[in-house]
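As you look at this complex, bear in mind that one protein chain is not there, while each of the others sits in place.
Chains: A, B and C, in written order; residue numbering restarts at 1 for each.
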Amino acid sequence: MRFFSDNAAAAHPAVIDAIAESNRLDTAYDGDSWSQCLDAAFSELFETDVRALWVATGTAANCLALATLCPSYGAILCHRDAHIENDEAGAPALFTGGAKLTLLDGEGAKLLPETVEAACARVRKDVHQVQPRALSITNATEYGLSYRASEVAAIGDAARRHGLGLHMDGARFANAVAFTGESPANLTWRAGVDALSFGFVKNGGLNAEALIFFRRELADEAVVMRKRSGHLFSKGRSLAAQLLAMLDGDLWMENGRKANAAAQRMATAAPDRLVHPVEANEVFLRMTSDEAAALRAQGFDFYDWGVGEIRLVTSWNSDDTAVAKLSAAIASL
Amino acid sequence: MRFFSDNAAAAHPAVIDAIAESNRLDTAYDGDSWSQCLDAAFSELFETDVRALWVATGTAANCLALATLCPSYGAILCHRDAHIENDEAGAPALFTGGAKLTLLDGEGAKLLPETVEAACARVRKDVHQVQPRALSITNATEYGLSYRASEVAAIGDAARRHGLGLHMDGARFANAVAFTGESPANLTWRAGVDALSFGFVKNGGLNAEALIFFRRELADEAVVMRKRSGHLFSKGRSLAAQLLAMLDGDLWMENGRKANAAAQRMATAAPDRLVHPVEANEVFLRMTSDEAAALRAQGFDFYDWGVGEIRLVTSWNSDDTAVAKLSAAIASL
Amino acid sequence: MRFFSDNAAAAHPAVIDAIAESNRLDTAYDGDSWSQCLDAAFSELFETDVRALWVATGTAANCLALATLCPSYGAILCHRDAHIENDEAGAPALFTGGAKLTLLDGEGAKLLPETVEAACARVRKDVHQVQPRALSITNATEYGLSYRASEVAAIGDAARRHGLGLHMDGARFANAVAFTGESPANLTWRAGVDALSFGFVKNGGLNAEALIFFRRELADEAVVMRKRSGHLFSKGRSLAAQLLAMLDGDLWMENGRKANAAAQRMATAAPDRLVHPVEANEVFLRMTSDEAAALRAQGFDFYDWGVGEIRLVTSWNSDDTAVAKLSAAIASL
Partner (left out) sequence: MRFFSDNAAAAHPAVIDAIAESNRLDTAYDGDSWSQCLDAAFSELFETDVRALWVATGTAANCLALATLCPSYGAILCHRDAHIENDEAGAPALFTGGAKLTLLDGEGAKLLPETVEAACARVRKDVHQVQPRALSITNATEYGLSYRASEVAAIGDAARRHGLGLHMDGARFANAVAFTGESPANLTWRAGVDALSFGFVKNGGLNAEALIFFRRELADEAVVMRKRSGHLFSKGRSLAAQLLAMLDGDLWMENGRKANAAAQRMATAAPDRLVHPVEANEVFLRMTSDEAAALRAQGFDFYDWGVGEIRLVTSWNSDDTAVAKLSAAIASL
């Protein structure tokens, strides 16, 4: 019974079907009929004209976005615990040509506008210090908190005041949308977001993420850099088809809701242990190593999060029985 | 009836089946049971211990290999018409940190040892000139010629004499093996190759290539750079499963043979028009634009190759009837 | 008696005096009173508002200029024998983040507009091929030819038609101005040049070159990259003072004329041996290795230029007697 990570879950059957169905000769790269539908499909979802590119990994999506927003000699503000800082092996530096990540603090990996303001104020406006040029926030955050639209908008205002491009790492965007009930538009471009890594892999996709540009001209550069970084697939239709399958009938929302619901059940079972509010599909619990060992002995698999904490992650296909069992097991510790 | 490129063909059904079959929760990245089989499976094929990494695109495979063989301040020798020079958007520079491609000539995109020797001799041994550190050859070449094992070995000797790491871009390695009848081992490490981009996508795969390191220690660096360039898939099992399906029962060889056979049929139909010998699955023909237009009017699709030439590419599932029709149509021009 | 290279010559005494004279406490970096004069001084020389930055080496000047004109994923067109290709250790790739040098042919290292046009035409307008974004010419060229203003203008037109930024490597700009009798303005911005590496080191400077931006906004990025590449000197006044000393009383022109005159004397002595017309301070002569040895035995020092050719370079302080002796020695071979 694995609660290790949503990125290890199986893909949704509809996604596998879409791959199989798109498996026929068509124009290579992104000239095929599936890829050609992406702009329209995502524009409808976001209620504005967007450019939508498939990429295969979240790291690629994040870093291509950042590379359009920040020059090699600029800095990207982000949370100290951001995925781009901690889990991408320095990829942002590769894609941007060496841009610096300036690390900010914030409860639950969430940034506040005043933190952004203060960070900008600390930088001398001279050639000796790396000037901030972009800001990246994660929604839902690495600790499972979801920004509300108003919170993103406040961050977006700060970004604009300081001339920062705004990127949202939406590896768990579905979970944030499902939790907040906000529209995708309100959580992004209406709040000042320039580019969104719209994650599908953690939400039932196999190997397709959408990179969405609300400032559409940025996509011109991104398509070049996608190729230059080896991310232009010749049979790109298999990625486009996955995305379309996830959008179809709002499967992405349905999956996000299921994962969130499973997380809530576990949160309910252990309200006193919660390290962070549960606003997506991650549950961080205070737990001694003995307790953790006891759970593992019962067949549960999960991540130790430093000393005295564990992380449980649910997914679109978290098994109901397993969730119930784990909830019970935690409650009875 | 498309003869445009093998990279646009459908994937083999066995590959799609393997993706579906591997679609279950397992350890993320390359910790799953499929990925863990790759070293052994390719070691058996190559009759020596190798490290085998999945990557999704040929560009990624080539550039990761080159980045392990050449420092940022070194040069990579390659043919003027090499894919890494002409069709990868400068990706080698991104992955290596700016290494230079030094372009060499050679009939049919094939390099000769003396050309390599001469290129090395031209470089002054000082800090002002970029020193060659690696050599990349393509087998089969971009013009559909296949290196024999003895030819690779002669190149390998030249590389060793000048301290060059040797990379083989095997986007069409299956076609070269099928045409020459040489063993994979003889065409690679026994001939001095350090790293091979073993292509599957053009040969029936969907989005999985194998990056093979014969100097196994190079793989340690490559796995870091794979992640850093955004090419480490969380559900990597879907790539590993494709490779294993292609190796199973030597499907890769069967596919290569089929594509080669289709090319030979067309070559036989137009012996006087051949620009290059047909030693893989590509056929380059002299043809006026009027003739090309006539073929297109009959429903055939292909690439103009400069002025007065066309390129026909066959694949593992080139339609027999279409091949016969095109052969006849060319013969009767 | 050394005719090896102008870059090894002594600096002009006025330059050394200027360094000594500027050796007093002032604002660091480029905030001092000397540095603050550069824009005005060069604007007057060029008859238009320019931004002028000191840098210490020609490589730095060239590469900073190119980095403002070409993105990491673009190509820079230049002659096959250009200094940026052959003698800068790959520095353009470092400064631009991996831009590609596309090598063109041309008599005497001089480019023609039609060569530039043809090079642009050869590139497919897709994401697979690196798109040209800049063009670099050297004046005087690496073989001592000088572009006339009309020739630069024709190149400039071609550059503009294809959206290429135009850089001039003027390591021997003084020699070109002196030879052609054209104004600095006519040879540069009036002919479409965006940025000029205005060389002084080969012309009597110690370690100061001027990087001139005619598109002034480019300088904003260049000053950041100058610092980021370690080229912002804390006592920059010593560089600025050198440039001002060279401009003072047109010392740079006087030095250029002297070097050219010495070259002409040697050219006159060996009209039948000339490989290229002598239009600056370099003389390329056909010469057997026996003849070269004979000259060396008489105490002359110079560069073999491949087989059967030698290169003689004069400088602002080439010794008249040595020049006369060498001219006589060549004439009597």
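What to note about this one:
Methods note: a contact is a pair of C-beta atoms (placed from the backbone, for glycine too) under 8 Å apart; a residue touches a chain by one contact, two chains touch by 3 or more.
No experiment lies behind these values; they were computed from the predicted model shown.
From the options C:D26, C:E117, C:E254 or C:E291, the residue with contact to the unseen chain in the full assembly is C:D26.
Of the candidate positions B:K110, B:K227, B:R265 or B:R311, contact with the hidden chain is made by B:K227. Panel shows chain C; residues 2, 4-5, 7-11, 16, 19-20, 23-28, 55-60, 63, 88-91, 94-95, 201-202, 206-207, 224, 227-235, 238 of it touch the chain omitted from the view. Although one chain is not displayed, chain A still touches it through residues 72-73, 75, 86-90, 93-94, 97-101, 103, 127-130. In the full complex, chain B touches the omitted chain through residues 71-73, 97-98, 127-128, 131, 221, 223-228, 232.
In the analysis below, only the chains that are shown with their structure count from here on.
Residues touching across the chain B-chain C interface largely coincide between the two copies, over half of the numbers being common to both.
Chain pair with the highest count of contacting C-beta pairs: A-B. Chain centres here are Cα averages; for chain A and chain C they lie 50 Å apart. Chain B and chain C have CA centres that are 42 Å apart. Across the assembly, chain C contributes residues 72-73, 97-98, 127-128 that each touch 2 or more other chains.
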